[in-house]
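For this view, one protein chain was removed and the others were kept in their places.
By letter and in written order, the chains are A, B and C; residue numbering begins at 1 in each of them.
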């Protein structure tokens, strides 16, 4: 239909930057050795692998040995929660929120089946957790608190500094799923009182299938997957060298450009939000400004999200939706329910997630095509009554 | 010292073939979408991902839905063993061998701590498991049998067809760690009575950090890592698309060239073995011919393996060793102990693993330099008494 | 994901909106996935003379609604009662498996309308 392509689904995944790919290529070709091998080929690779670890640690304000390479955010989260539960052995209590990613939320549900008890803290209408609710939820048998740094759907930033301080005060482990934040906003683990932090490279223009887990010095979980001695036995298996190199490069670039990028994304974001809010019966989901620089999430009342997605897609715009019909499940997102949206409103939510490569023209284009789309779909809708003109 | 480079550590990992890298590149650049996304970008990627699954299933004689993408051999093995144990719930009995890779062996050790009982079957001096010993070990509470298709250190092929038939007869699940066999020798899951099979792409000139698990239709383990709905919820997390595409390409190439490659590798292997056996007090580890086409494992008596490795390395040859001093652990390999080698002999073992790119010149070169190396090291050794000439 | 015919019915849905003075109005809603549909009928001599719809739903739901209205126009009520959700999906050339449940509203709304019409007529 159109040849224009606008990718606004950076929250789902991002393109690999050319510099990142360039950094990776030699590790498919010349430097293919196994970093555990003793020979020159292996040693050369080991050196670069450790250099990548240094870079990542440096950006995060951590020590190199606190960085464990994993296969992505899902694995990092599972290692922490299952590993902490396994280490504890006896059933205990976990505190998390009602808006975590499935890779935390569903793990907690599964741990409940194994006898652990879990408190899922509510959030306010902006999707924010109250640090005092964390404090109140702590029990003598609470062994870990897991609160995401920013929500992937609605973009709301969480008060992880305060929650980390409360956890430290009560000597409870604190984990933050920072998959949506690393590479987007500054994070300094020399200040943040987190024991564990999860990140995933493909969310910041690095490759898919690789991530990292920060595990603070002196703290250790029981490994779930066992095998060779790699990654301090926390994450065994031949290291995914090219991807790790790519992740380090992507994070290095993101850190160097962070100020400028987050400023420009915030501007684009706010333009898109105010443009969308011009349309009748559109509401913004998430916090008005304490949100990820690239995250825009709105509900178009009287319209189902997937039909908006599809219409956008037919005009070359890639976005995503918390609608049940677009997720393969039948229920709308637990996040949108947690912020109190009724079913039809939750079903009408669309996430535009901006990132590397998006510009003002993209915003113009979306704002240009969206009124006709919503108009058309509302005319089909049984619940929409157009205002008299 | 030398500019000649001979890589004979294909058992540890292999270079990515140029055709494989070419197949991957578009998925870093243009086709970067998340296969779970509904938009055109995501759908295009999903299609290619499913095509990769079809290719892999086709080569293995499986159905596409029986193939689950993982992050490698270690993960595939863990998913099977832990997942089967988790699904069972109550403690039960596992049968495996004393020569499995750590990603099976150490998982079994860990499951013992959780209350399961494990029989580690012995092997003969060639490293072979007797299928009848499997039959005898089966108990009413045996819930899974795990026997590798070929050993990674000494290359011995195992009678997995017979063991699979015995397992099926007793209605016990059967898993085979085929990481060293897939891409090297034919395997047909429409005939082999295996319920699970593990493979890892970087062992057959595919990329690191990706593998697959065959899980037979109708059979399911309990997932350990939980998160999104990807890979039938058995292996959640954003799919490592470029790596999966690369794995399919590498397997397709390996299957097409298998006959010729295994024939030529076998020839090279046998030349290298007989050349090495010309040297005084050298013994072959593993089976004389029922072994991986590229695997050569010998013990140089009176010499410690790492010192041979290092000498080879200084002359440009990359190999590996089951010696404690080269593995970072203090004990020599459990495999070499299991085939009955005494400590000094186990310590003197060297594995040359041949693969794509090796040729007769490489064999000539190794055979040319190795006598001087062993000679020199034996003259340093306190246990070597040169024969009178 | 969707074939061309589905995309066409989604992009250019036929018979959208309310009919004036309809002889019957059928309604259906999938509580689970949240879709709802309203169907308007004009009937003459037990034959569907005109039909229109309004749907809140995904692409599959909208396309199914549109497809159904094309399928029933001119049919007798008895013929129309025989149309199943599967018929609608088939007429669209198939829907993705995960989306089949989203097409389960069009025939339901039609049958609801016809039943209401018959009740009104005292059949």
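To be clear about the criterion, a residue touches a chain if its C-beta (ideal position, glycine included) is under 8 Å from a C-beta of that chain, and two chains touch if they have at least 3 such contacts.
As the structure is a computational prediction, the values presented were derived from the model and not from experiment.
**Q** Using the contact definition given at the top, list the shown chains touched by the missing chain.
**A** B
**Q** Among B:9, B:177 or B:306, exactly one should touch the missing chain; which is it?
**A** Selected residue, touching the omitted chain: B:306.
**Q** Please output the residues of chain B touching the missing chain, sorted low to high.
**A** Considering the whole complex, chain B reaches the absent chain at 302-307, 310-311, 314, 323-326, 328, 330-332, 343-344, 347, 377, 379-383.
In this text, only the chains that are shown with their structure count from here on.
**Q** So what shape is it, when you link every pair of chains that touch: line, ring, star, complete or other?
**A** Line.
**Q** Nearest chain to the global Cα centroid?
**A** Located nearest the centre of all protein C-alpha atoms is chain A.
**Q** Hey, which chain ends up farthest from chain A, C-alpha centres compared?
**A** C
**Q** Can you check how far apart chain A and chain C are, centre to centre, with Cα atoms defining each centre and the answer in Å?
**A** 40
**Q** With centres defined as the mean C-alpha position, give me the chain B-chain C separation in Å.
**A** Result: the chain centres lie 57 Å from each other.
**Q** Which chain B residues sit where two or more other chains touch them?
**A** 38
**Q** I need the residues of chain C touching at least two other chains; which ones are they?
**A** Not one residue of chain C touches more than one other chain, so the list is empty.
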